[in-house]
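What follows is a single structure, written as C-alpha cells, with notes after it.
Here the complex is missing a single protein chain, while all its other protein chains stay put.
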C-alpha cells in the first residue's frame, strides 16, 4: 500500500529559531506546508448549492427599481458560493450572476479580457450586440462575448429580461491580465452586420471561401435554443445514451471543433423522464441552469431538487448523479476545457478513473 | 530582367555517345529535359470544357436500358477532359462522372481509399448510405463518401436519379495507394443510425460531450441544398461580396474548419443577376455544376455559356471570370485544399499574385 | 477621452436593507464590487524582489543539518514574494524554492499533477530521474518533471547540490486538480533507459520513425547548459539583438515547437557587456536566475542589482529593463505560455502595446 506524505516534521526550538532567522530573507520552509499543498486528491472549499429561481425572482425584479442601469453599469446579482463568501464567485475559478435589463434600457459598450457567456432565463426582446451585430434573446439561447470583443446590451422589447452571466473573472484576476476598455462616450458600437449574420456565415457547416480564423474564440456567438433542443432530441432517437450524462452535447467553435471559449466550456443536456445517471466526478466545476423539466441531483451528501430556471453548482471532484422525473433540458458551463488544455482534466465514471 | 533557364545544351556527337553509355545504367542527363520540367509558370494539357446537361440527358438515361446496375457495379459516364483523352479524368488530378440509378436499384456496399463526393443533379428518392446511415438525395445536395468508409446506394423512389460523382482517383492512382474492399457478399451495411443523425450530432454547432475526432474527414456527410442556399442568401444580405467570387462559401468539417476531405474541396457560390467577377486564376482545377440561373464563364480564350445542371471545368492556372445573367447558384469542387496542405496553392486576383 | 467605470453607487438605507435581504439567498450586488473586479490595467499584489544567493547560501546549507531529507520529503526553502506573505508563492500563479540535496541522499519517487522544473544553481553529481532515466546535474542545466511523470532525486556525488525549483502549484491549487501519488514504498522507479537517452532520441532534430507524441509535455527533459550557452553565443554572432531582450531563446518541445510545459515557459538570455534593454512589460510574471555576469534590472521604481546565482522576480505588468555590466547569462521562467494559450498574453515594448 502506498504511504501518504509525512505530516510536517516536529517544530523543535532549534528549527523555530531557524525559521525566524530566514523569514527576513523572504524564505519559509516547504516542509511545514507541503502536506497541505500536495494532497492525494483535489479538495475545494466550494460547496454544492442550488438557487431556486422562483424564490429569487421577486428580488431580481426589485433590483430594477432599486438602482438604474446607468448607476450599476450592469445590473447583476452575483450568485455567490456559500463556501467562498466574499469572493464573488460561484466556484473557485468561475463567476455566475443574474442580470436584469428593463424595457428601453441599454448598457454601454465595452470590452474586457475576461470572457463571458449569457444564458437566457426569461423574457425576450433584449439583445447583446457583438461588434455591433445584435443577437436577440429567447429563453434557452446561449450568447457569447469572448475575451476582447466589443459588446453592449439593450432591451427593445416590453418585458424585463433576465439572463445568467457566466464569466472567468476569478481565474483572470488570479492570473493578473484583467483589462477593461470603454467604447467612446458610452456609445453603441456601429452596426455593420445584420442580426443572424454570424450564424449564416459560420454556423451552417460552411465558411466564406478564403477566410481564415483565429483559433481562440468562436465566430458564431448566438446559439438559439430551438436548434440546440432539436439536435438533442434527434440524437436521442438514435438511442446512444451516455450512462453518466444522458444526451449531453457541447457547443463548439465550428472552425475548430473545440470549446466555445478557451476558459469556458458550455453544454446542453437532455435527461429523459425516469432516467438516472451513473455517478460522475471531475476536476472541473459545473454550473447548471435548468430550462425544462424537473428532477434532482445528488452531489456528495446533498440532494438538490430542481425545476425550470433553477441554477445549481457542482464543485470540483464531488461525485454526483442526476435523476429526471420529467423530460428535462439543462444547460451547463464549466472550466473543463481549461483543465483539458492544461493537461489537468481528470474524471471518474462510476468506479473508473482516467 | 530575370533570364529564363537555358535551353538544353547542344547534343554533340561526344555527348550523344555518353548518353548511350550511361543509359544501360538507368541514368539520363537532366540538362536534356530540365527546361521542360521547370518552367516559370504552370502548364496543363487539360482544356476548358462544358457539358450541356440537356444535350446529354437522353444518353445518360439510355445507359439505364443498355446496362444493368449489377453489370456495371456503378452506372457512370465519365466526363473526360478533351485535352486528356484516354485518361478518364476531368482535370489532371480529378475525376468527374454522371451516375444514374433507376427506381428499385441498389449498388453493392464497398469502400476504397479514393475519396468521393456526390452532387445531386436531378431526381429524388435515392440515397447513399454511409456506414449504414442513409442520406436521401434532393437536387443540390452534397453527399460525401470519404476515403475508407463503407457506402452503398439505392433508389427507393419512382424516378431516375442522376448525380455528379467527383473523385480523386487520378491522384491516388498516381501516388499508388489504391485499395478496394467489397462488403460481404454484396450485401448492404447494417443500419445503426437513423437518416439525419450525422447532421444532428455534428452539424448543429455542437458535438456529443467527450467525443473525439480523427481530423481527416468530416463527420457530417450530407449537406442539404436548402440550408446551403439559405446561408448564401443570408450572407449576401450583409453586402460583402468578393470581387472574384461573388458570395462563395466552402463546405467545412465542423470539427476542424477545414475542407471536407483532404483531397477534395467543395464550394457553393451565389452570383446575383448582372454581377461580373474580376479575373481569377489558381493552381487548382475547378469543376462547376450549375444549380440555378444562367450566365457565362470566360476561361482563357473560351466562353462557356451555362444554365441549370450544366457542368464545366476550369483547368489549372487559366485566368477566368464569370458573368451572371440571372441570380445563379453554382456548386464547385477542386483540389485547392490539397495544394494548400502541400504549400503549393497560388492564386492571382485581378493583377495581383500571392 | 474614454471614461472609466463609475465608482460604486451610493449605499442608501434602502439599498443596504436590500443587500441584507438577498444575502441569505447567497446573492450579492455586483455593482458594489465591479470597479475592483474590472480595472483598465492589471494590478498585482506581488512586488519585485531579489534574493542574493551569497547571503542565503549559509542558511540553505544549514538546512542540511537541521532536517533530514527523509523528514522533509523534499528539503526546500520557499522563496516567498514579500507582497504575498503566507501564500507560499513567488508570483501570483508560480512557486519558487531552493532545494538542497546532500551527498548520498535520495528523495523518494512520486508524481503529481503540478508541473515542476529544476534549474541547477550549484554543485554536481546529483540527478533527477524521470520515469527511471537519470539526468545528471551541472550548474546552468534545466531539468523538467512535467505533470504526471514519476520522478525521484539523488546525490551520487560528494558535494551539496542546490537547485531552483519552479512549479505551478499556486495555479493548480487555485484550479483544484491537485493529485499526488507515491511510488511503491518510497522506492526508486526502475531504470529502463540510460542517462542521456531522451536527448539522443528526441533532441537531435530527429525522432524514432513512427513514434507519436502527446503534445502537452516535452519528451526531452534535460537541457544542458553548455549547449544552451553555445546556441546563444552562436546566434549573437549573426548580430540580431532584440531591443527588449538582448539574445533571448525559449526552450521548446522539439516535437511541437511550443513551451516545454503547458503552464511553465522557460528561457535563457544573453546580455552582452554594456547592453541596456528597452522597457518591457507583460501580463506574465518572470522569475530570473542569473548564471554568469552582473548588472541590474529596474522594475517599476526598484533597482535590483544582480550577480551570479542571484534570483529575482518581476511581477505582472511592471515595466522593467536590464543593464549588463559584464557579459551575462540569465535563465528565466514565466507563465507566459499559459497566458498565450488562453488568449490573455499582452506585452508592451517601449511605448507600444499589443
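Each chain carries a letter (A, B and C) given by its place in the written order, and its residues are counted from 1.
Criterion: a residue touches a chain if its C-beta (ideal position, glycine included) is under 8 Å from a C-beta of that chain, and two chains touch if they have at least 3 such contacts.
The structure presented is a predicted model; accordingly, all values stated were derived computationally and were not measured.
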Displayed chains contacting the withheld chain: B, C
Among C:149, C:231 or C:326, residue touching the chain not depicted: C:231
Residue in contact with the excluded chain [from B:30, B:61 or B:191]: B:30
Touching residue (missing chain; options C:138, C:250 or C:323): C:250
For chain B, residues in touch with the removed chain: 2-6, 9, 14-15, 18, 21-22, 25-31, 33-34, 37-44, 49, 51, 55-56, 59, 62-63, 66-67, 71-82, 88, 92-93, 97-98, 112-114, 147-148, 169, 171-186, 216-217, 262-263, 283-285, 316-317, 335, 338-339, 341-346
Residues of chain C (touch criterion as defined above) contacting the omitted chain: 192-194, 196-197, 199-201, 203-210, 213, 220, 223, 227-228, 230-231, 234-235, 237-238, 242, 245, 247-257, 267-268
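The working rule: only the chains that are shown with their structure count from here on.
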Chain separated most widely from chain A, comparing mean CA positions: B
Chain whose Cα centroid lies nearest the overall Cα centroid: A
Distance between the centres, which are taken as Cα means, of chain C and chain A, whole angstrom: 29
Centroid spacing, where centroids are CA-atom means, of chain B and chain C in whole angstrom: 52
Centroid spacing, where centroids are CA-atom means, of chain A and chain B in whole angstrom: 43
Two or more partner chains touched - positions in chain A: none
